[in-house]
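With one protein chain withheld, the remaining protein chains of the complex are depicted in position.
Here the chain labels run A, B and C in written order, and each chain numbers its own residues starting at 1.
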Amino acid sequence: MSQMETRGETQNLTLVQAVRDGLRDEMREDERVLVMGEDVGKNGGVFRATEGLYDEFGGDRVIDTPLAESGIVGTAIGMAAYGMRPVAEMQFMGFIYPAFDQIVSHAARLRTRSRGRFTCPMVVRAPYGGGIRAPEHHSESTEAFFTHHPGLKVVIPSTPYDTKGLLISAIRDPDPVIFLEPKLIYRAFREAVPDEPYEVPIGEATVRREGEDVSVFTYGAMTRPTLEAAERLEDEVSVEVVDLRTVSPLDEGTILESFEKTGRAAVVHEAPKTGGLAGEITATIQEEALLYQEAPVKRITGFDTPFPLYALEDYYLPEATRIVEGIREVAEF
Amino acid sequence: MSQMETRGETQNLTLVQAVRDGLRDEMREDERVLVMGEDVGKNGGVFRATEGLYDEFGGDRVIDTPLAESGIVGTAIGMAAYGMRPVAEMQFMGFIYPAFDQIVSHAARLRTRSRGRFTCPMVVRAPYGGGIRAPEHHSESTEAFFTHHPGLKVVIPSTPYDTKGLLISAIRDPDPVIFLEPKLIYRAFREAVPDEPYEVPIGEATVRREGEDVSVFTYGAMTRPTLEAAERLEDEVSVEVVDLRTVSPLDEGTILESFEKTGRAAVVHEAPKTGGLAGEITATIQEEALLYQEAPVKRITGFDTPFPLYALEDYYLPEATRIVEGIREVAEF
Amino acid sequence: MSVLQRDSGEQIQVLSENGQVTDESQLPDLTEDELVEMYRYMKLARHFDQRAVSLQRQGRMGTYPPLSGQEGAQIASAFALDDEDWLFPSYREHGASLVRGLSLKRTLLYWMGHEAGNAIPEEANIFTVSVPIATQVCHATGAAWASKLQGGDKAFICHFGDGATSEGDFHEGLNFAGVFDTPNVFFCNNNQWAISVPRERQTASETLAQKAEAYGFEGVQVDGMDPLAVYEVTKRAVEKAKDPGEGELRPTLIEAVQYRFGAHTTADDPSVYREEEEVEQWKAKDPIPRMETFLLENGYLDTEGVEAIEESVKEEVAEAIDEAESVTRPEPEEIFKHVYEGMPERLREQAAEFEALRETYGDDAFLEGH
Partner (left out) sequence: MSVLQRDSGEQIQVLSENGQVTDESQLPDLTEDELVEMYRYMKLARHFDQRAVSLQRQGRMGTYPPLSGQEGAQIASAFALDDEDWLFPSYREHGASLVRGLSLKRTLLYWMGHEAGNAIPEEANIFTVSVPIATQVCHATGAAWASKLQGGDKAFICHFGDGATSEGDFHEGLNFAGVFDTPNVFFCNNNQWAISVPRERQTASETLAQKAEAYGFEGVQVDGMDPLAVYEVTKRAVEKAKDPGEGELRPTLIEAVQYRFGAHTTADDPSVYREEEEVEQWKAKDPIPRMETFLLENGYLDTEGVEAIEESVKEEVAEAIDEAESVTRPEPEEIFKHVYEGMPERLREQAAEFEALRETYGDDAFLEGH
């Protein structure tokens, strides 16, 4: 996949392994980095994202905390302000809300409030999204809550290579980063990932597939069905697929460049339609490039309903069929 | 102002008095209704929105709670499920976040989760918005957090008449309603408000000023500067001002009807631009009415920054000058 | 405010690990039939649990949280309620919910991913399962408070784990209960682990019961694998909730010390974080043989009785599984229902759009992906 640097040694890793690899590399490079959260220590995380770290770095740097999300993020803020680089795990995105106040009222505002005297270089990691037959509250994708709040960055990788590079960038970032991991594809495929630490820059989208007729903007776990839909449509419509990778701040340059070429677009995400990122992207497009626009931007998203229990989750999630249909609608408008 | 029913006795009330009037009427009508929150009892609320209720209804129905927003909303959910109609006050919108989990994970989902066996007929009231020279965290308008979550309704009145009618509708609503009160105009003006209880329906926008050239969608405290801007532009541009009143669910019918007439639009709100309601409204317009669109929809909003301390707040808030300029841009495109 | 039975040496216990009565004075006032019924429920819960785990293994059910080891606390605490009382469960209370009238079929359906499993029947006073830890504590306080304001005379029991005591909502819910003197019983299933995090890592306080000190009401620690002690302690708390003594507050925090024999959920591998030895030690306290010995030795039950119960619980579980598995996948329109009382326009459009697509492409088009 595009800008991959694969000089030097590489390993074939899954996305979740790339998370661990990124954490381990940064912990080796920078002793201020520590990992904290529920079950991240001995257990290695409920998805094994922190496996082996406890053994390598010990309990002072890979910290099993009490079950208290506000406490985790709140103490991590204190740590970050005091010179550490905490990476706090929220076990599932659906359990991030008890920490919402600490994230929006403090992590996001400490720099502003203190005019730069205190900063909050921390990462809040959380697996997000549906499709793994999990219980209630385990399938959320509410990234739009965080993209609306100034002071936060929000990153969502879709490949193992990007995962490691973006996570390292997030840890090195001087500001708080919400790092959302598409757990549906934690183990879906492997990719060559350099052994050495490297950065994939925050704030840059990437074109996963070039096309001429319709631009489709997506991210995270929806990148794969979107690419699949593009392939299915190969003989009909030339689809460009842009993987946003960072959803705050958005890479307007890449979005507009693609759109100005195609004049038609769709946005695909799992989150509910109303108030989701698709609306923001659509608004940006028409603000900056209305004169190029040849069809309404189609929002192919989760429904405006709570995420259903898993017997129905396949219907909830946008998949290739809905995406194909949506793109066709845009192409044929 | 439009659909005002003023038969019967009326009183000239400010917006905050209309809040109190609505609460009192519903408490008289329905003994399941109770008011709870920090300082709502003897003190009558820090804005005097519940003044006199404690004396009239006593401490069992006008309840001073401990200082704990999650506890307030969480216990109110239990009460609502158990047959009461609690109206919980959050002292300022900036202090609603500790209750965010209870609101999005429970209030919004109880009906879905239990297939209608349990419901959550509660109102969460909070004063929102800037302009009153208040300290940090006292000037937020983060309605977009709540409009993105299925299962909630979000109401923001802009006049005393609507305030009473919408609040009564919210209390009678079978589902949870976030009721945001524009504190900047709590006492800005008076209006005839019927003594009798009445409903202003949730989900219906209203046209505050008719016009032909540009539609401006707004709500809450921004309605007044928007009307002012429209007046200033009188000789130049014929501006239609739509007061949304309910921001979730949006009244798409009224929005589209206005837009199809003018073909040009702006949205005005205090909240930060990115991820704010203006984006959602813009996306909806281009989805449903692209062929009518003659100019980009202009978002005239707060900046993508935390709300500044009050020495700078006047610069942050959209006011008539910025609105005039934005409308002109739309008209001249 | 007295806090009873502060440390483990002082836990309330009625039956020893061998099923011998250690404290006659605390023997609950239960008939033979009731004692046998409690035992049968425990057996039923245990067997259900084993079958549920194997259903998950066979791909017939999603992630499931087992309860084995915790039957004593679950069954006895639910048993101590009066008919009109309410239960606010966490996600692991299949046993307690069963006693209170939630069928095994519904519990299975829920973990099979059907919303219908959570539609508590009107006649059962059980709140829906709460997955976000400790959040239900506030709901239980609120409901109890409402009942008190309505002049009701009911108790509201709320179950949660040791891990839950670290959450802010535990604190806020109990604090409200103290201030508004609500008829609550806060029942902490301290099973020593919150997934992989041991009890000692959860808090530095010696017991969880002593946390009641912060809220001004009573905290009690009980041997949670002793069904008779659990029953007795809960019963007293329920009574106090309804009719507190002079100067006493209604709420109680009960810490039921126990152990989860199995994994946290079927997605968990406990061998990564705990020793088999520890599990074995706690298995010696297994509530079921303990209760069985008590019943046999007191002549309330004989070995045939035991066998008959074993047979009957097997049948009952098998039947529940058959019933649950014969329920067909819900229709996708269920997704759009019950979001609000009425369906907003936009939702109606989304449902219609989706239905149209489904008609065009057929169901399989949507199911293949994942």
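Quick notes on this one:
Note that in this section contacts are C-beta pairs under 8 Å (C-beta built on N, C-alpha and C of every residue); 3 or more make two chains touch, one makes a residue touch a chain.
This is a predicted model, so every value here is computed, not measured.
Across the whole complex, the hidden chain's contacts among the shown chains comprise A, B, C. Touch with the chain omitted from the figure is made, among A:22, A:74 or A:326, by A:74.
Residue-wise, the contact with the chain that is not shown comes from C:211, picked out of C:211, C:240, C:260 or C:337.
Of the listed positions C:166, C:221, C:234 or C:258, the one in contact with the omitted chain in the full complex is C:166. Check B:13, B:49 or B:68 against the missing chain and you find that the one touching it is B:68. If you put the missing chain back, the residues of subunit B touching it would be 38-39, 41-44, 46, 64-71, 94-95, 97-98, 131, 133-138, 184, 225, 273-274, 303-306, 308-317, 319-322, 325.
By the touch definition given at the top, subunit A reaches the unshown chain through residues 34, 60, 65-66, 68, 70-71, 73-84, 98, 101-102, 105-106, 110-119, 150-151, 153, 174-175, 203, 249-250, 252-253.
Contact residues of subunit C toward the unshown chain are 1, 166-172, 175, 178-179, 181, 201-206, 210-211, 213-217, 249.
FYI, only the chains that are shown with their structure count from here on.
Each chain gets a centre from the mean of its Cα atoms; the one farthest from the centre of subunit B is C. The central chain here, found by comparing per-chain C-alpha centres with the mean of all protein C-alpha atoms, is A. For the pair subunit A and subunit B, the distance between mean C-alpha positions equals 31 Å. Along subunit C, residues 115, 132, 168-169, 339, 344, 346 each make contact with two or more other chains. For subunit A, the set of residues that touch two or more other chains comprises 70, 94, 97-98, 136-137, 274, 303-306.
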